[in-house]
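Below: the structure, in structure tokens.
Only one protein chain is missing; all other protein chains are in place.
As written, the chains take the letters A and B, and residue 1 is the first residue of each chain.
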Amino acid sequence: MTAGKLAFSTFAVLLSACATTEKGSMTMSLPAVPTPEDARAVSPALAHNTDSLLLGEVWKRPGLSPRDRSLVTLAVLISRGQTVEMAYHFNRALDNGVTPLELSETINHLAYYSGWGNATATLLIAKEVFAGRSIGVDQLAPVSPARLPLDEAAEQARVAQVDNNVGPVAPGLVEYTTKALFRDLWLRPGLAPRDRSLITVSSLVANGQVAQVTFHLNRAMDNGLKQSEASEMLTQLAFYAGWPNTFSAVPVFKDVFSKRQEG
Amino acid sequence: MTAGKLAFSTFAVLLSACATTEKGSMTMSLPAVPTPEDARAVSPALAHNTDSLLLGEVWKRPGLSPRDRSLVTLAVLISRGQTVEMAYHFNRALDNGVTPLELSETINHLAYYSGWGNATATLLIAKEVFAGRSIGVDQLAPVSPARLPLDEAAEQARVAQVDNNVGPVAPGLVEYTTKALFRDLWLRPGLAPRDRSLITVSSLVANGQVAQVTFHLNRAMDNGLKQSEASEMLTQLAFYAGWPNTFSAVPVFKDVFSKRQEG
Partner (left out) sequence: MTAGKLAFSTFAVLLSACATTEKGSMTMSLPAVPTPEDARAVSPALAHNTDSLLLGEVWKRPGLSPRDRSLVTLAVLISRGQTVEMAYHFNRALDNGVTPLELSETINHLAYYSGWGNATATLLIAKEVFAGRSIGVDQLAPVSPARLPLDEAAEQARVAQVDNNVGPVAPGLVEYTTKALFRDLWLRPGLAPRDRSLITVSSLVANGQVAQVTFHLNRAMDNGLKQSEASEMLTQLAFYAGWPNTFSAVPVFKDVFSKRQEG
């Protein structure tokens, strides 16, 4: 190879590696992902426990499937904007049986439940994971698929309650809660209602939003989440959302479990 | 061009694109920003709703101006550290009539209301946006501009209340609350008190800090925010701060609205 050719190929690599994402005087890129070796250089105990305690033991506990643990973990990472671990856990979720369609709908769902910017922050990482697995847009849901049937009775009860409490304060919020959430998002068939509830509750716990847990944990259990699964969610959440958020959710879970047993 | 010149220019581009931000063995850069095409590769529905529902409909609703919607959105992104969407929304805010001075003061204000690191995380992105629009430091506020007049009566009431509640527990906190916030930051003329209140309330809702909303929503309305604007803020916040944070704020907004109507 001549110097000229080498220089040219250097330039080409440069363009693809850096300059394609250049903007102004700064490059833009995805967050770097640490390896186990990086972890050992900073905290041998953390590296060890990631491998043996968390991945080697907690993820393998009965009571909640690896697929469900992946959904819980994705909900934490997305709803807290934790981009560093996303590529790893997007791949792990797909390995654990979360379909590309379900991952796509998880991101779409959490745009509404954790904030639009949380969903946006996943896009380039998810795109790379999909590209690395040759997952095309044909495996994802169209913009407007046929919707699941609406449970009219439950929806009427919800609307009555929201109209009464929220309507006079924030009519715009009421409008989009009905139109964009309960008559659209929740009826999209790409992610089962039980799974939408699983990620919604996980997102609430991950961000300390205990005030909304009662409604959504009841909805989750109405949608088929078993009490034993809800209980074991808390083990998974302790590690990914931290002990304090999880402990703060315990009294609400306890109250929901107890009221449903009485009922 | 000879091979040597090409190689040299390659090296120059490399330096500006990557190596200027090198530190140790890792490069450092700004977060990459997804395009609509990236969004479509991950979630066609999210891409569609970003364009048609959020930008195409919600942002155009009456009740809150595009400029105010930009301030609300900036407050969410900055106070939650959502860097991926910042470049887009800094530009959008400037297009919507937020002045460079107001954007600069928004960042400065939220250093105190969401944390110093939240403000720091905006700096390189804002610097690039300013550079791309040839906005120089002459368009920003000096370190110490002439301050707005202090409302002595309101400030005395605030000080009495804080002295009583916080003074015995945290005298340092009381000192800087007066010195750095209410006798300095809030009196800087680069962002109107009504707008400082708008971003403060937005930041509180975005981080689930409902305990502080009563004081600041009242202050916002004292500073000129209309009830109809406060109500429509909640629509904007639902999309950017997520439904749960917004629903958790509704009872506080309701209570403030109701007490002010009685009063």
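The definition used in the following text is that contacts are C-beta pairs under 8 Å (C-beta built on N, C-alpha and C of every residue); 3 or more make two chains touch, one makes a residue touch a chain.
This is a predicted model, so every value here is computed, not measured.
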Task: Contacting the left-out chain in the complete assembly, out of B:V58, B:A121 or B:L198 - done: B:A121
Task: Selected from A:D68, A:E85, A:E105 or A:D195 as touching the chain missing from the view - done: A:E85
Open item on the list: With the missing chain put back, one of B:V42, B:L140, B:L198 or B:L217 would touch it. Which one?
Closed with: B:L140
Open item on the list: Using the document's contact rule, name the residues of subunit A that touch the chain not shown here.
Closed with: 2-4, 6-7, 10, 13-14, 16-18, 20-21, 26-27, 29-34, 38-46, 48-50, 53-54, 58, 61, 63, 76-77, 80-82, 84-85, 87, 124, 128, 131-132, 206, 208, 231-232, 234-235, 238-248, 250-251, 253-254, 257
TODO: Since one chain isn't shown, list which residues of subunit B touch it in the complete complex.
DONE: 2-4, 7-8, 10-11, 14, 18-19, 21-32, 79, 81, 83, 104-105, 107-108, 111-124, 126-127, 130-131, 137, 140-144, 165-166, 168-173, 175-177, 180-181, 188, 203-204, 207-209, 211-212
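Following the convention adopted for this analysis, only the chains that are shown with their structure count from here on.
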- [ ] Starting from the mean Cα coordinates of subunit A and subunit B, work out the distance between those two points in Å.
- [x] 25
